[in-house]
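Excluded from the complex is one protein chain; the other protein chains are retained at their positions.
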Amino acid sequence: MSFLRKVLAIVWKDVRAELRTKDILSSMLVFAGLSVLIFQFAFDLRADNVRLVLPGVLWIAVTFAGVLGLNRSFILEQDRGCMEGLLLAPMDRSAIYFGKLIGNLLFIAVVELLLLPLMSVLFNVSLLSPTLVLVLALGTLGYAAVGTLFAALSINTRAREVMLPILLFPVMIPVFVAGVQAVSGLLDGDTLADIAKWIRLLLAYDGIFIAAAMILFDYVVEE
Amino acid sequence: MIHVSKLVKAFGRRPVLRGVDLDVPAGQSVALFGPNGAGKTTLIRIIAGLSKLTAGRVTLGGQDIQRSGDGLRRYIGVVSHNPLVYDSLTAEENLQFFGRIYDVPELEPRLKTVLEQVGLTARRKDVVRTFSRGMIQRLAIARAILHDPPILLLDEPDTGLDQQAADMLRTLLADLGSGDRTVLLTTHNLERGIEWADRALILNGGRICFDAPTAGLSGAEFRRIYSDVVGG
Partner (left out) sequence: MVAKKSYNLFWLVLLALTAVLLAVGVYLSMLWAPTAVNMPTEAERFAQRIFYFHVAAGWVGYLAFGVTAIASIAYLVKRQRRFDNLAVASAEIGVVYTAANLVSGSLWARPTWGTWWSWDDPRLTLAAIVLLVYIAYLMLRNALDEPERRARLSSIYGIVGFLSVPLSFISVRIWRTIHPAVIGTGSETSQGGFDMGGNMVTVLLYAIFAFSLMYVVLLHYRFVLEEQRERLDDLKLRALADG
């Protein structure tokens, strides 16, 4: 119980700071909007091909904007040595991981919740179905689980902001393939049963990588 | 309270601490001096649980830091040259956050007491970004003592402070050090260090080269000893 309280304290702290500065959310939102705009011009999303390209555009906007948020979440800790403040606290280090993971999930979720209606309006497609939100949520969970681990890892490197996407994207392929394929299926009228194989893959990914990250995070932050 | 024996820390094959033995009884305050790279910060970080030791043993209140769980870190409060507080939170929010992750019981009254102690009650609702260096350092001290730790580790707490802020820090430390709190501090200011502490240590080349009580030791005398030890 005490573990959970500490995790939530970290989430509360990050949300509180973000509500005051709006650094992370504003950059993520603007970036997500810009990527949609650029894809509009790149693929000329007209009625006949919009269903073909839209799932990819959605996931690319989410992953690219997500990198910004993931990077910020640990850079803010590192820059004034605050990470040490967390490491000094009498708690299992995985509490830091889960606190940061939940915070990152919240920020990405805000971006997604604004992106879905925006894209629905702009491209005249309904993206607001419960199954689609489920797919997006499962994919985002896996993405943030690995992303939070790698963000903590890459702040220690040279060129740390560039390093995160290079490390993260090759490992994200299963989430990206499953996410894009499942959303495509849903846009073509598939039911939950039709995309079950993708849902299972996402669930497996989430389970494996949350467990791995929980164990490995300790090694990331120790000296 | 703090017991260090045959402590070795190496980064790769480069040793930083080469066998440090140190015994600090409860209630004593110890000043640790030494040139840059002597291993002062490394020693503090190992005691605080931020760095792993390579060989040797460190116990706090009789408990081995390698065997005890995360709970042992509750015995320690740290003030380092980094304030370890968040810029975009208020003073009060910062302390609320650290109170929660340290499981401080009855947080609100404790928070009030500590803010009073460091003289930040009037500014408690202000965002830390608007604070001066001295005020941030006071908040950092509040953060370190919030959970009332029996051991206080201070790594160059006076760096970057002006004379006035340093005087205030001394008064604060005198208050905190009274009673049975054990204090281990590092500083580059020799006079200030021996004035603050009961006992002076000089760490050089990864070993303790000088260890004596500060009582009766004058600043000039200590400066001569220091340059003898470090220069030789």
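Chains: A and B, in written order; residue numbering restarts at 1 for each.
By definition in this document, contacts are C-beta pairs under 8 Å (C-beta built on N, C-alpha and C of every residue); 3 or more make two chains touch, one makes a residue touch a chain.
Please read all numbers here as calculations on a predicted model, not as lab measurements.
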- prompt: What chains on display are touched by the one that is not shown?
  reply: A, B
- prompt: Which of A:2, A:26 or A:156 touches the chain that is not shown?
  reply: A:156
Query: Looking at the whole complex, which of A:9, A:36, A:57 or A:167 touches the chain that is not displayed?
result: A:167
Statement: Where chain A meets the left-out chain, the residues are 146, 149-150, 153-154, 156-160, 163, 166-167, 169-171, 173-174, 177-178, 181, 197-198, 201, 204-205, 208-209, 212-213, 216, 219-220, 222
- request: Quickly run down the residues of chain B that touch the omitted chain.
  value: 11-14
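One rule holds for everything that comes next: only the chains that are shown with their structure count from here on.
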- prompt: Using the average of all C-alpha atoms in each chain as its centre, how far is it in Å between chain A and chain B?
  reply: 38
Message: Touching residues of chain B toward chain A in the complex: what are they?
response: 45, 48-52, 70-74, 76, 78, 80, 82-89, 93, 97-98, 100-103, 127, 143
Task: Enumerate the contact residues on chain A facing chain B in the complex.
output: 2, 5-6, 9-10, 12-13, 16-17, 20-21, 80-82, 84-93, 95, 222-223
